[in-house]
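Note that one protein chain of the assembly has been removed; the remaining protein chains are unaltered in position.
Presenting chain A:
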Amino acid sequence: MLLHPTALEAATTTGGFLLVLSIVVPVSGVLLAFVLGDRYVRLVAFAVVPLGLAIAAATLAILPQSDGPLVYLLGAWPPPLGVALRGDGLSAVMLATTALVISAIAVFATTDFCPAAAETRAPFAFWVLLLAIWGALNTIFIGGDLFTLYVALELLTFAAVPLVSLDGRAETLRAALRYLIFALLGSVLYLLGTALLYGLYGTLDIVLLSRRVSAEAAALVAAALMTTGLLAKTALFPLHLWLPPAHAGAPAAASAILSGLVVKGSFFIIIRLWFNVMPALPGFAATQLLATMGTAAIVFGSVVALWQERLKLLIAYSTLAQIGYLFLMFPLAFDASGRLESDEALAGGLLQAVSHATAKAAMFMAVGSIYVALGHDRITELRGIARARPMSLLAFALGGIALMGVPPSGASLAKDLLLQAAEESGQWWWAVVLQAGGMFTAAYVVLVLAHALAGSDVSIAVTGPASRNQDLAALALALCSLLLGLVPWDPYLPVPFGTAPKVFGIESLSKLLLPVLGGAVLAILLSPWPHPLASSTTWKALASAARPLRRAGIEFGRLVERSDDVLRQWPMAGISLLVVALLLAALMLAAN
């Protein structure tokens, strides 16, 4: 079901029109909502949501019956002159995920962005931009041409940036500007590479390009530039200066879109570039570099997350770590013939992206509800929230547990697939990172839950009643992420038969306990905050035994946090961008 260079699809296939609809429907929604304005913006969005869900479901249903990917030739012009839309298994999975997450966010945002009779700024912008992001992402998932993908990236960037500053505070405006400038820098690099590829091969169609491309220096330079640009847009460490303020400052619904979906857009284009356009070109060393940056992202993101005072910032840094996790699949997909293969590593990476999209959106929504209830989101003052907002906290916890890789979550299946690939390719070091990544995730989730669940004798003051719609939307997405491992993936992704996790049994118990216990230890050692159980006697006994270790842990944490501060300054981020581009180019040139 995946795009393959040998199969020439020079004609539109049955069901290809679904691909067109998945772009046209949200884009029509954008135009309609913009013209109608007033109280109709939300109405238009709610008309588009069921349609979009139906289109994504129909695509999922029709793809397994098709011989290969779904293809649609726009204007009936075949590539290279025309543009083709192609929907393979990866596209179908991402289309469905996006439809699901957008729908949940739409339900969540119903009350927060309720349009009044006279048009107001934030609801108008939010609903228009929500639909625009949907259209942009769908275009990215099915675009069969590198320039169409560029246009889709622009669409995505211009829809995402205003979401950051929806509340209009100076601080969020600054975050939005940072995001805009860095994302445009990424766009320019991507466009530069695209122009070089056209100059080399006279086409930008992904399938045609994959047949013509060869290991020429200019093609490698193009690949390095495009990858760097996309990494900047994905915020892979150390190109992450824009992510924490943007994702933490936006309103809850917007953060859920930005963290859950938007970063997956540029990530998906990296997959297309490396796996579909030039699977034989990057070489072993470049894949190792990507995964090394991913590992650094996991360590930095997780440790700095543990140092955050505010819950939203903690989740934003968690996104940083999870983005790093996504890049571990690149070396693991590298096989003996020197090509990136579409095997279980790719499936694992994509599943991880899907799990993160659902879980992280749920977590941001839950934190939004908690913030509204408390009027703040300081982690050390969460005590008692379990009683005041049980559903929100449950959604947060389920999302966190799903991310840790506890069976039967999608992240657990993804981890199994990646571990299997690591074993097959003999790259044990990435297996270590995979396991440690799960523990780091557990660490900050456990930290938050420990504060939230700690017994309290005084009841905390909360404002207003809980919104049931909001809680249900967050809970549904979190459950989705937690049960993703049970979905039959094999019609869409190369998931080998028999990897479906057993929910009950010794094995799954160990998979549950290992990350949680490891995470608890990490949280205790690395978090600088007073522990919620600090008053109990057993804790004091344990604490005195572990004091030197904890002191070392905190010193390490401080070092990591300081270096993160430096790396998030403009000069350092710019230098990082240049270094990444040069390193990628050098490694690719050396490999060919």
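In this text, a contact is a pair of C-beta atoms (placed from the backbone, for glycine too) under 8 Å apart; a residue touches a chain by one contact, two chains touch by 3 or more; residues count from 1.
Simple rule for what comes next: contacts and distances are computed from a predicted model.
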Candidate names "Cytochrome P450", "Fumarate reductase flavoprotein subunit", "Sodium:proton antiporter" or "Extracellular solute-binding protein"; UniProt protein name, chain not shown: "Sodium:proton antiporter"
Contact partner of the left-out chain, one of A:T120, A:Q288, A:S508 or A:S563: A:T120
Absent-chain contact - pick from A:G202, A:P390, A:P496 or A:P528: A:G202
Option from A:L137, A:V161 or A:L231 whose C-beta touches the chain left out: A:V161
Residues from chain A at the interface with the omitted partner, ascending: 12, 17, 20, 23-24, 27-28, 30-31, 34-35, 37, 72-77, 80-83, 118-122, 124-125, 128-129, 132, 135, 139, 147-148, 151-152, 154-155, 158-159, 161-162, 165-166, 168, 173, 192, 196, 199-203, 216-218, 221-222, 570-572, 574-575, 578-579, 581-582, 585
